[in-house]
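Left out: one protein chain. Kept in place: all the others.
Letters A, B and C mark the chains in the order given here, with residues in each chain numbered from 1 onward.
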Amino acid sequence: MADLKLVYFAWVREAIGRDEEQVERPAPDVTIRALIAVLAEQGGGHAEAFAQPEKLRAALDQRFVPLDSPIGDATELAIFPPVTGG
Amino acid sequence: MADLKLVYFAWVREAIGRDEEQVERPAPDVTIRALIAVLAEQGGGHAEAFAQPEKLRAALDQRFVPLDSPIGDATELAIFPPVTGG
Amino acid sequence: MTRISIQAEDFDPAAELMALEASGGGGVASFTGIVRGEGGLVALELEHYPAMTSAQVERIVEEALERWPLLGVRVIHRYGRLEPGERIVFVGTASRHRAAALEACAFLIDWLKSHAPFWKREHFADRTAWVEARAEDDAKAEGWLKPPR
Partner (left out) sequence: MTRISIQAEDFDPAAELMALEASGGGGVASFTGIVRGEGGLVALELEHYPAMTSAQVERIVEEALERWPLLGVRVIHRYGRLEPGERIVFVGTASRHRAAALEACAFLIDWLKSHAPFWKREHFADRTAWVEARAEDDAKAEGWLKPPR
């Protein structure tokens, strides 16, 4: 199965230094929270961006979901701060 | 003391056939309801306009008041149907 | 900026919005009432009580200014003969806070519809009829007697 596409917005994007990247697809029952914990272990921008998961929100295939959702077979996972509207 | 000026609107005005008239000022403690009962006794348009007081509203010197308000020393009494806005 | 007009002439909502946008607020809310052409209506005729209307509208605008932090209020109410599709009434509000602008706009239009001294007559091809007050409108306006949300 294809890699998982991650997209980042706002200060998450800035901390990581890129607006998207491909990562190796985890097992379908791995949650978003578990995935970003693994990514944070890379250190650097990922560690900074994912240090406080309570400040993060996520969308799977353009739908808001809780961080504890399993990634399943989604093709795009977005990680970002709470939205601040218009 | 000067006469009391009565002003009429909408179908009250049409029933009476004029938009204003002067009447002899009643004693200050006479209520609007009592005054229009007397006027209705004239018959004709006044009788028609004032036949159902529950369908009438009033203003004394451009302030909405209940029909049971005494006329006091007001200079203008308006009688009209419930307003129907814009 | 507070401005009230009771007039026979049409008005330009665009110009009113521009003026409200310039009042420095974060949000501008507006409501424009239009004559509906239902049931074969040919025209609506609005009669009002000139000596009372402006004073009453000024009072309710003052009340809105007390309740909400507004930077601008614009009220226009037409009278006379209006055909379907014509504008009858405009309420525009500007505020730093969107809820204040929206709530004050709703408050003012509810009041105008239920308490302003206007009477409407409907003209059809074969008859005319005075519009009767609707209890519903009164209920809307009374709702505002509670403190604002």
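Just so we're on the same page, a residue touches a chain if its C-beta (ideal position, glycine included) is under 8 Å from a C-beta of that chain, and two chains touch if they have at least 3 such contacts.
Note that this is a predicted model, so its numbers are computed, not measured.
Visitor: Going by the touch rule at the top, give the shown chains the omitted chain contacts.
Guide: Missing chain, whole complex, touching shown chains: A, C.
Visitor: With respect to the chain omitted from the figure, which of C:G26, C:G40 or C:G80 is a touching residue?
Guide: If we include the chain that is not displayed, C:G26 is the one touching it.
Visitor: So which bits of chain C touch the chain we can't see?
Guide: 13-14, 17-18, 21, 24-36, 85, 87, 96, 98-99, 101-102, 105-106, 109-110, 113, 140
Visitor: I need the residue numbers on chain A that touch the omitted chain, in ascending order.
Guide: Considering the whole complex, chain A reaches the absent chain at 7, 9-11, 13, 59, 62, 64, 76, 78, 80-86.
Quick note on the criterion: only the chains that are shown with their structure count from here on.
Visitor: Taking the mean of the C-alpha atoms as each chain's centre, how many Å separate chain A from chain C?
Guide: Here chain A and chain C have centroids separated by 49 Å.
Visitor: With centres defined as the mean C-alpha position, give me the chain A-chain B separation in Å.
Guide: 73
Visitor: Quick one: chain B and chain C, Cα centre-to-centre, how many Å?
Guide: 27
Visitor: For chain B, what residues touch not just one other chain but two or more?
Guide: There are none in chain B.
Visitor: Specify, in ascending order, the residues of chain C that touch 2 or more different other chains.
Guide: Touching at least two other chains: none.
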